[in-house]
Structures are given as C-alpha cells and as structure tokens.
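Complex shown without one protein chain; remaining protein chains in place.
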C-alpha cells in the first residue's frame, strides 16, 4: 500500500470491517485484545462476522453476545480466572444461533503460521485420536460452507497422510487460517506502521500476515525513526500494516504489558451478568451504546485506570488486588 | 540435559563431532561461522562428515578442502565478493570425491523450520519447473543413501501433492533437515546456555532445534542473569543448548555483528590459493596445522584484529578498506 | 514443630494437599509445560524445593521463566521475570512438537478410565447441554509431552465411563474415520512420546497400567478409603495396587505456598483459623 498517512480513527477502522468479514485479532486469552474497536463494531451493528482465532476471549464474547458473529472458529473461549467459560458463546451454541468450529490450540497456531508463510497447509502430529478430528464434527462442512464459494474457507477441515520421508506415521494436514482483516492491539506503532510489542508477542506476527488488511490499534503512535534505532526490538515491519489508530487504554478490560493490567472486576462482572441475552443487552447498554472511547474511560474513572496502570519498572500493576488477600 | 556446567574447550567441542556426523552451522554466507571449531575439526582429521546447511561458505570450503566431508547438502557456496564460488567444492565435485545435493535456499530454510518444529515435512511453492526438482539429480538417492538405514536421511528427496484445501495447485513437500550436531558462533551466551545474537539471527534458532546436540561457541560467556533481564533480546532458550565454548574472534575470517567485520583479504587469499589440492594443503599447513586458536590470533596480529574490530556505535568496522578506494 | 514435619489435619487444605502431590510429580532438570492456576503453583513449589533446575514453558511464549510474583495467566507479564526467552505461541508449540517437553500439567471436566479427558462440552457436541471453554492447548501438551498430569475435581459424573467428547487423548483413543478405539501408541506411531501418567483429584492420586492403559488408584487422600473412591467412579476402578495414603504437605511446603508463591490467595486460600 502507499505511504500516505496510515492514521485513521477508531470509527473509520471499524468501517473497514464489513458485514461478513473473516476477522482475527492480536493477543492471548485476556491480554492485548482490541476491545475499543470491538465496542465500535458493536455500536455500528456489524453482522455475520466469521471470527478465526488462535484462541478467543472477552473480545469475542462481546461480539458474540451482541449478535455480530455468524461463525466462531477457534479452540478456546473464556476469561481465565475471571470467568470459567464463554457464557455468550455457550448460549448461542445451545440455541444454535452460531456455527462453531473446533481445532486444537497448536493446530490453530500452525494454521496461522501456514497462512502467514503462504503455505496452503502444514503438517502436525497433535490431538490424534480425539473428537476434534471426528469427521461428524466438521461444523462448517455441515453448514455447507466448504463448497469453495469463499476462497478463504478450506474445502476440507482436515486431511491425513502418512509421513513418506522418515516413516514417522500419521500426519494431520491443517489448512491455512486465512483472514480478511486482522486487528492488533499493541503498545507502540510508528507512523509508517512498524510495530513494537512489549512482552510476549503471542501469535501477532502470524495473525498480521494471515490477513489481507491489518489494522493496528496502539497505545501510542511514536516517531518511526525512534523504533528504527533498534530494529531487533520490533516485531512487525511497517509494510505489513495498512492502518494505524492511536487509542490509549484501547485494550481495556484486557491487559497490556507495560501499560496496564487486566481489569478482573470488570471481567468478573461481565461474566456474571451476561449469561442471558437480557443480561448482555443491559451490559452493552451501560458500557457500549451511546458512549465513545473517551466517554468509556471517563465512566471507568481515573482512580480505576491508575490502579490498573503498570509499573514502568515491572511492566505490571502493583496496585491491583488479585486474590482474596 | 542436566545443569552441570556446560562449559567445555574448543578441543572437547570438536571431539563431540564424530566421524560421519550430520553437521550444521550458524550464520549466513560469510557471517558468524564457527571457524575456530572448523579449524579444530581439521586438526583432529575428522572424516565422512555430512554437512546440511541453509547456505554454505568459507567454513565448509575449509572442511571440504581438508577432506573431512563426504556429503554436502545445501543451496549455495562461495565467499560473496571475496571469491566467486566454492573452489574446493568445485574441485571435489569435478573429481567425484564428494556427494552434492542441491535444494533451493527457501527450501533449505523451510526444511530447517520443519525439523525445528517437529514436522517431518513442510509444503512450499518455490522453484517449480527448475532442475533442482529434476528426479535424475537426486544425488543421495543415486548414492544409495535413501534406504532408511540412517533415520535422519529422508527416503525421498521431494514429494509433490495438489493443494486439497484451497485449490492452489502443485505443492512441493520438502523433508525436515535433521542434524546430529549444530555448531553456532554467536556474540553472547549465558552460563546456562541462553543465546543472545546481535543483528540478524539468520536461521540460527531453527538450526539449533533441528539438531540433537547444540554447541555454542561465543565471543563471550556472560552471567546468565544479565541476559535474563531482557528476555526479548535473547534468541535461544538455554535448555536447547548442550555445550558452550568461549572463544574471542572465533568466527574469523567471517564477520560478527558488533564485534568484528569480515576479513576480506584473508578470504580473497584463501580463494585465490586453494583452487588446487596442493594450494589448499599449503594454506592449511600455514594457518591451521600446528596452531591453536591463540597461536592463530597471534599470527594474524594485533593491528589486523584491531582493524577488523567493529565500532561499538555502528556494529561494523570503520577502519577496514572494502573497495578500490 | 519443624519445617520438615508433615502438617497436622486442620493446618492445610485439600488444595494444599493436591498442590504438593502435583509438585511431587516433577523431577529436577525437567522441561515442564504448565497452565494457569494450581499447576503453576505446584511447579513453582517444585522449583523452590526439590527441582531447582526445572525449566518452565508457558504456552503463550515464555521459556524458563523464574517469576517473582505469581502470574494469573500464561499471558501475564509476570511470566517473563527472569526468563531465558519471551516470544510466542507458535514457538512454544514448535518446541513442544520437537520433543523438548518432559511433563505437562493439565485440567479437565471429565475423564474416562483410559485417561481421555473432556474440556469441550457437556452432552452431545452437536446438541450440547453446556458448551465449555474448548480444548485450548490441552490435547497439544498431552500429545507432545512425555508425561502428563491432570488435576481435577472428583465427582462420579466427572470420572465417567465415556466422556462426552474426547478433547485430550488418553491411552485408548479413537481411530478416524471409523471411531473404533485403538491404543494410543499404535495411532501415534513415530509421534508417540508417552501419555497421561497421573490424575490428581480431590479424592486421590491415580495412575495407569502400563499394558492396558487402565486407571488405578495409587494413593487416597486423608479421610477417604479406596472403596469409597471406587464408588466415586462410573467405571470399574482398579484399587488392587493402592500404595497408601497421599503424603501430607510439610510445614515448609505450606510456608512456600502461602508466604512465597501465593500470598495474595489468588489460587490457594489459606486455612481459616478460628
């Protein structure tokens, strides 16, 4: 893409994600999820999204609860110790209002590695003998979605072959995980798109390259040349990034290494109150609709944000109460 | 492996590489090659080595010239601008004294990625239609080496399949590149084996994991906890490293980011004088046999080493003469 | 009382007992893959007692970390303190698939007598009573590691004849497309490294018969009897090889758990003294 300014607003970023988009995200469970953009997608009433994720979490629970999602393709959803499972997904699954497709965690990781590397599939040796490989449980196949009409949806869920090189036996071939749009929540992005992640980078580099369009929502947009003084600390080169958005606390209530911790109270409250659709709608009415990101932060309030703020020395907060003590 | 001290001498390191070992290396062309250990292998008269490399360079030209190598499996050999091609390999190839096996550069990279990731093969889409894929040119097959007697040598050079997921056509399956021993020349290693590479890390992380035993030859052995203060700057976790050797200027005449530049004069002289076996033998007599690493550095002399030394600010030398000017 | 003495009843919780039992499964120098919660406390307890040289791998991408402060999740910044390397999930699973991992600690909602574990769904997968979290890395760690230890709540419905869905493979698993049960070793071929080595439940510690892959009771927790535990399983539990009572925590171990590792009581509440 050209080097005209890549900077856009949160609203504009959400508009890039059309109805029916195959969408993926940065982060890991309750860390570095692009929540501010997720809220904006809900405000804009996005429909029929196909989420494809290495693992899932609160961001997807919000999108699913709000009715934005047609297909959820991943391996896990929950809120770690702040909520045992994904109650919104569970409800929609029970009511058959969503298509769910399960792979294992390593399989999802390797699927994104394949897509990021221009490989249509990759071989792995995990989860043999489990119901993840049960051919009856190819849910997208059951829904008639593997007919080739969407070139990013593989025609099969799995293929198996014997290792012909070393005689190592049965190999599972998993298809590349291809996405239309990846949305990344990170610490810093340069004006030309160079991404510097703090802490574990999870599967962000793979997720970025697996998508046709990458939007980076950063805590800070920083001068490009500052990042280029230490190229080894950067994780994604600028030419892989199409749009950038500056949005402090843009991953709240999930955590951001070096910036802020997970807001466990917020997640606990979300999990406790959104088991029903009515509960979800009330939560969304209070925390999403009619607000923008500034209003959301204002509603959270300065003391709460300061409590979550990470120590610059330790990269996590020393102020939050995490346990019974 | 246990956490008894991993520190050994150069001589002990070379003794770990037995006759017939499948051996691989750190670095890229004329950068970060474990030359001091290569010299020691030549002194110890190692035989029948099988070199498997992403790309090759001076280190292998030395081993091949000295008659240590039975099989050379890679994609490239030369000295960049200091020597057009690998004259020792060329001589042994012409005289049919070595088995050579060609893959493409990306194929070799992906082969090491597969081995490093526990995958017996990986799919790629490069070099279709070239003589690299000519079935007549499976040289290890022609030599009867693909009979399964060595479990690290694949039974086929290639396999092809059609993409069954997205209809993307012909895919080449390349076998994992498995090695017995990897020898890495790097800037810093901690006492427990944590590796910190300066500059591009080339294929070192993959090469390390592709081998059963990894020996790291470092410019400096440093306190482990210093490296662990910034985990993101480290490239290889300590538990993947079996032995460590401290050896300043251990990659000379190849270059080491942040420590010293390539010794172009040395390589030019090597290339010019080792086209014949007599030439090689004379060179080895002068620069390898009867010397140890300290004597080698002493013979090079302090002014030469200081000229090669990298600026701490720039990571390369500002003193060397690189061109006609 | 000395630090090395076993704690008296009332001085420790069931969770303490299970944590100590889990820590005992770790050998020094091993590479251990751990998830969030009690397993993480157990491994860090082992690291601070008999296994100072173990190497911790966290699924999100941290290798050989030595956290000062207990992480609440494998994605937590606290994981990276003192780590040899911090990267990502693809590297973690690539390393695991390459065979570096000795031991994995996992959880489960249901287990059968062959160690097949379900964390995906209660009821029929196609018409579920309750959708759970899904697999996460459970089957992957269990496939790649040489040994796997499961930590579970013990209820009869959870120790079941047939799990609703095999999320994580035990010693007899399904061969697709037919779904017939065959031995794990046969199915995994060259990728075979081992399998479930223990289940630590709220009732006892269970292991698996080397030949048949069937679960047997090794030790029973204080206050339980083997017969009672057999009655808490829907399958016919082998209680012929019981070795005794599960060893109690020492005061030293309890001090490390509650004063060093989890003083905030995130995963392990302290005993409430009247």
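Order of writing sets the chain letters: A, B and C. Residues in each chain are counted from 1.
One rule holds in what follows: a contact is a pair of C-beta atoms (placed from the backbone, for glycine too) under 8 Å apart; a residue touches a chain by one contact, two chains touch by 3 or more.
Note that the structure is a prediction, hence the values are computed from the model and not measured.
Considering the intact complex, the chain excluded from display touches A, B. The missing chain, though absent from the display, is touched by one residue of B:77, B:119, B:153 or B:308; that residue is B:77.
Checked against the full complex, the candidates A:126, A:194, A:254 or A:274 give a single residue touching the omitted chain, namely A:194.
When the missing chain is restored to the complex, the residue among B:17, B:71 or B:89 that touches it is B:89.
Interface note for the absent chain: among B:102, B:192 or B:263, the touching residue is B:102. Among B:39, B:62 or B:112, the one in contact with the hidden chain is B:112.
Across the interface with the omitted chain, chain B contributes residues 27-32, 54-55, 74-78, 80-81, 84-86, 89-90, 93-94, 100, 102-107, 109-110, 112-113, 124-137, 163, 166-170, 199-206, 255, 257-258, 262, 264, 310, 314-316, 321-325. Along chain A, the points of touch with the absent chain fall at residues 1-3, 115-120, 190, 192-194, 209, 225, 227-228, 231-232, 234-240.
The rule is simple: only the chains that are shown with their structure count from here on.
Computed centre separation for the pair chain A/chain C is 28 angstrom, with centres defined by C-alpha atoms. Centre-to-centre, using mean CA coordinates, chain B is 41 Å away from chain C. With touch defined as above, residues shared between interfaces to two or more other chains in chain B number as follows: 118-120, 232.
For chain C, residues that reach two or more other chains under the stated contact definition are 62, 80, 86, 96-97, 144, 190.
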